[in-house]
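Selected chains from the complex are presented in situ; the others are not included.
Naming follows writing order (A and B), and every chain is counted from residue 1.
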Amino acid sequence: MAFKPGVDPLPRRVYPRQALSAEASLTIYLHKTDLPDGLDLGPIVAIDTETMGLDPRRDRLCVVQLSAGDGHAHLVQIARGQTRAPNLERLLTNPDVLKLFHFGRFDIAAMKNAFGVTTAPVWCTKIASRLIRTFTDRHGLKYLLQEMVGVDVSKQQQTSDWGAAELTEAQKDYAASDVLYLHALKAALELRLQREGRMELAQRCFDFLPTRAELDLMGWDEPNDIFHH
Amino acid sequence: MAFKPGVDPLPRRVYPRQALSAEASLTIYLHKTDLPDGLDLGPIVAIDTETMGLDPRRDRLCVVQLSAGDGHAHLVQIARGQTRAPNLERLLTNPDVLKLFHFGRFDIAAMKNAFGVTTAPVWCTKIASRLIRTFTDRHGLKYLLQEMVGVDVSKQQQTSDWGAAELTEAQKDYAASDVLYLHALKAALELRLQREGRMELAQRCFDFLPTRAELDLMGWDEPNDIFHH
């Protein structure tokens, strides 16, 4: 696929969905319970997760989506009661691979809850957007991809039954779409962080993010934030 | 002074005010605009600040209190319009000196706002209390000192005119009392953090605290927390 974020990160209206399909055939790989052995997704891996809901005490992890930023997506279906996924865990804890999320706070907690591992190092497009797009409250992925990458993604399957044994095509497409464009989005956000001199501040926030997720799991989320007065 | 937190950290009712005065004469040193040259306060320095109010845009830093944990206190009065305090700044940024606060989030921001320096490394008794005293909402310094160190301190001067040219005796006593017992409190809290296995989690929170204070100064405090969904 011809997509090269390092060369031309933000040419507006360059990666519309149909264009991507035309240039390179997007493949969605579906894996049961873990990533296959030996799969190398490169130094920066975009990750998203789908769960049965927002309460980690009750709502199990169902799907982990990953992309190397090459236009393809890997979906790992997690089984009910599953507590280990060695290849995935190795990736999450690999200090040489940057894990790239949008609102990673939730995904990192969900995977910590499922497998017990702490994901690091990480980069989060939502935090970056909050740090640099100070003129707006809209930091949703759909909105960011529209404005900064020129891609429209659907959110219709967001609250579907991710615990089903067989995912529908619509679910697979939706799951993949959440990781396919994160590399391009990161590139666009970095330009602005650098322009306004907030790259180093962003990095310190990313460094704390796994701890923030762990505190959430332990009940120190709002309004019981550990830093509160 | 005979006070040895390492030996006997939590004998209730052991350090009442009068006892301290009897054993060792508490001295409050008053300095104008900066710490004196050559003052060595040891590897762990308890610090507190007094300001004209809670809005750093408007309310100037008035007093910085420090203690080596030896029962004595140093008060530095900051002048109106003052933007530098070289000796104090050197201490705040010295990587070999741990700065010990109660709710350091505010003090670190106030000194960053006044002098532009980032205080590090730090330890915060309020965060430690939140992490280990999960059975209560009461994490105020007065309450903690009563329960864990057996000392009663007054809070009557808390909202007095700290911008006055001459501090009253009551103000000096109050200012000193906020740093005199922090070393003992830290020792008591560490015992419990270790018992419940939360020492490492606490450390990661302390590491983030200077960034948390910097985000506050930039407007990313509640309800605009940078980590919000």
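The rule we apply is simple: a residue touches a chain if its C-beta (ideal position, glycine included) is under 8 Å from a C-beta of that chain, and two chains touch if they have at least 3 such contacts.
Here the structure is a predicted model, which means the values were calculated and not measured.
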Exercise for the section: Start from the 2 shown copies and tell me what the total comes to for the whole assembly. Expected result: 8
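Here is the rule we go by: only the chains that are shown with their structure count from here on.
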Fill in the blank from the handout: Expressed in whole Å, how far the mean CA point of chain A lies from that of chain B is 39
Exercise for the section: Would you pull the chain A residues touching chain B in the complex into a rising list? Expected result: 103, 105-106, 127, 130-131, 201, 204-205, 207-209, 211-212, 214-215, 220, 222, 225-229
